[in-house]
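Shown here: the complex without one of its protein chains, the others still in place.
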Amino acid sequence: MRSLHLTFEPRLAISRAMTITVPVISLVLGFLSAAPLFLAVGVNPVLAYRQVLGVFLNVDGLTESLTRGIPLLLASVGLCLPFKMNFWNIGAEGQLFMGAFAATGMVFLLPESSAFVLLGSMMIAGFIFGGIWGLIPAYLKARLEVNEVLSTLMLNFVAILWVDYLVYGPWRDPKGFGFPLTPMFPPNARLPWIPGTRIHAGLVIGIICAGLVYVFLARTKWGYELNVTGESRLAAKYAGIDYLKLTLLVMFISGGLAGLAGMGLVSGIVLRLRHGISPGYGFSAIIIAWLARLNPLAAVPVSILFGGLLVAGDALQIGLGLAFATSLVFQALILLFVVGGEMLTRYKLALTWE
Amino acid sequence: MAEIDMTFFVSLLAHTVQAGTPFVLGTIGEIYAERSGVLNLGVEGMMAMGALTAFMTSFYTGNLGLAIALAMIVGGLVSLIHAFLSITMRANQIVSGLAITILGLGLSGFVGKPMIGMTAPRLGTFPIPILAETPVVGPVLFSQDVLVYASILSALVLWFVLFKTRPGLNARSAGENPAMADSLGLNVYLIRYLCVLFGGVMAGLAGAYLSLMYTPLWIEGMTAGRGWIVIALTIFATWNPLRALLGAYLFGGVYALQFRLQAIGIGTQAPQFLIMLPYLTAIAGLVLISAEAVKRRIGVPTALGLPYVRGES
Partner (left out) sequence: MTPPSKELLVQMKGIVKRFPGVVANDHVNFELRAGEVHGLLGENGAGKTTLMNVLYGILRPEEGEIYIQGKKVDIGSPREAIGLGIGMVHQHFKLVEPHTVLENILLGLKEPAFILNVKDAANKVLEISKRYELPVDPKARIWQLSMGERQRVEILKALYRGASILVLDEPTSVLTPPETRELFRFIAQMAAEGRSVVFITHKLDEVMAVSDRVTVLRAGRNVDTLQRKQLDKTKLASMMVGREVLFTLRRKPVIAGETVLDMRQVTVMGDKGFPAVKNVTLAIREGEIFGVAGIAGNGQRELTEAITGMRPIVSGEVRLCGNDIGRESISHRIEHGIAYIPEDRVGVAAPRGLTVAQDLVLRKYREKPFSNRVLLNPHEIGDNAERLIKDFNIMVSGKDALARTLSGGNLQKLILARELSGSPKLIVAAYPTRGLDVGATEYVRGLLLRQREAGAALLMVSEDLDEILSLSDRIAVMYGGEIVGTFSASEANIEQIGLMMGGSLRRP
């Protein structure tokens, strides 16, 4: 029996137009789909949306968005690299925590140094420790085929608990009323910032890194190797690519950038290390990288946008009594629409007669 | 320092069984999903939603049966989103699963916020007459709640279904060689939908157990990464429900041990290291099994994680 069918046909070339429209539409749809949830908890969705949009419509909101976007930018730019080779680094959160830990350690070690020396060593330490935290799952995967989703995830918990141990224990501020946080950092441990805002030097570092990673991906040998490996590990082997070396390099950089994000958090915004220093930035970074289609330059505006969502989340929390988890819900919904819409860039709808 | 004697040992084992039950339930479900070829990383989110639903239902209605049922339904509904994205929309299964987890965790935090710290009616134990009196085994295995018994029975029944019945054969074939299964007339898409749905239902049930039995009140972060451990367990169990039972209780033991050690005063200086145990154990287990797998080619379902498209090879 012949009938008309709606099928998906593979596209021969990835549609340029779709590459931009799909994420944008997904963003909007994801956003709007949160409306029923607001209703369900007795909040007027229109009020909620107004709060969110309000963030972007005033200077304070915008600068805060930029500020919150900094760790997101650094981490998501880093994630573009392993994701490109299909190495699923879900451990940005843990790598961030380790970076924050190492940076704080430097403050304890060199409290009297000049800002230049101290900040410099904090950055280096943050990058290295975040990088090491990324090397572990990289080695386990390349040598032993250990599933990297699980290993990076488990290491997240370990890193978070390690920081907890420090802030509840040996590093706890004796004048902190028992709260799990370190003493406040001295002024030489603070990243320079734009007066009147909380935007700190991390933004510049982040944008520079976005550019560097873009060049890395587009113009270097390793970028090419990432492309090939992302297509097929067997093809990479055939091409003579050393999977172990590539994975280690890429995860060191990715973990390092997440570590820098952690350093930026403790040195630029919070000015101490404390329990829950990151409310899931590492996970949001995954969504941002995916939304940016693994393009580090696109990660810049998307990070700022998500920074805005976080600010809005705060406003909703304070203003309407909603949980902080609200912004997580937004992010998840956006991601779901992006993931679903992705298919449309690779396939097109067709009517066939079969 | 309290005594470590037979009573300690028995109560440790009993606690092990309880701590292991959410793992049994979650892992069996994930085994079916993965056997059919779909990687479901959304288990953590589905568990969180299940925990929330069960708690809220119990809180507002006091009806535990309803609470469990609704938790299973919610888990299933959430899994349908993942199924739709992964199977019909052929999306990247890893990212889709992650999105679901973030959604589930977010929703659970979002909706559950007003209830933090509250308690709700909990599942009581249901000792099996006579068997509950036996020394050691009695309190450990036969003085537990209904869901514990259900979980053990499920493991046995679902093992049988997977390996000795046609639906099980079909599910396994969809995950090993979907093109072949399709050409033989099996509806690969439907099979995968059903298996993912089953996984979601079980994850929801596992979550319900957490909030109705295991934890005395509603807290933030109820699941604490258990959903991820379920995924690791699926690998350790080599996609076999009977082995899942063993692995689940092993992990249950780690949780129980960690709890009891703290209770008798060991490790209170730095409890975080004890709390780290399950996650470190998971990594260690993955390393061990990977070394084994590389040697003996333990069977990952061949088509796991790959969307099936008729006509494309």
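A and B are the chain letters, set down in written order, and residue numbers restart from 1 in every chain.
The definition used in the following text is that a residue touches a chain if its C-beta (ideal position, glycine included) is under 8 Å from a C-beta of that chain, and two chains touch if they have at least 3 such contacts.
Note that the coordinates shown come from a computational prediction; the quantities given were computed from them, not determined experimentally.
J.: Considering the complete complex, which visible chains touch the unshown chain?
T.: Spelled out, the missing chain touches these shown chains: A, B.
J.: Pick out which of B:Leu12, B:Ile73, B:Met115 or B:Leu169 touches the chain that's been left out of the picture.
T.: B:Leu169
J.: Can you work out which residue in A:Leu66, A:Leu203 or A:Val228 touches the chain that's missing from view?
T.: For the chain that is not drawn, the touching residue is A:Val228.
J.: Spell out the interface residues on subunit A facing the chain that's missing from view.
T.: 1, 12-14, 219-221, 223-224, 227-228, 230-232, 234-235, 237-242, 354
J.: Against the chain that's been left off, what residues of subunit B make contact? List them.
T.: 164-167, 169-170, 172-173, 176-177, 179-181, 183-186, 299, 302
Heads up, the rule we're going with is that only the chains that are shown with their structure count from here on.
J.: Rounded to the nearest whole Å, what is the centre-to-centre distance of subunit A and subunit B, using the mean of the C-alpha atoms as each centre?
T.: 28
J.: In their complex, what parts of subunit B are in touch with subunit A?
T.: 41, 81, 84-85, 89-92, 94-96, 98-100, 102-103, 105-113, 225, 228, 231-232, 235, 269-270, 272-273, 275-276, 279-280, 282-283, 286-287, 290-291, 293-294, 312
J.: Help me check something: in the complex, which residues belonging to subunit A touch subunit B?
T.: Interface residues on subunit A, with respect to subunit B: 8, 10, 37, 40-41, 88, 90, 140, 144-147, 149-151, 153-155, 157-158, 161-162, 164-165, 168-169, 283, 286-287, 290, 322-329, 331-333, 335-336, 339-340, 342-343, 347.
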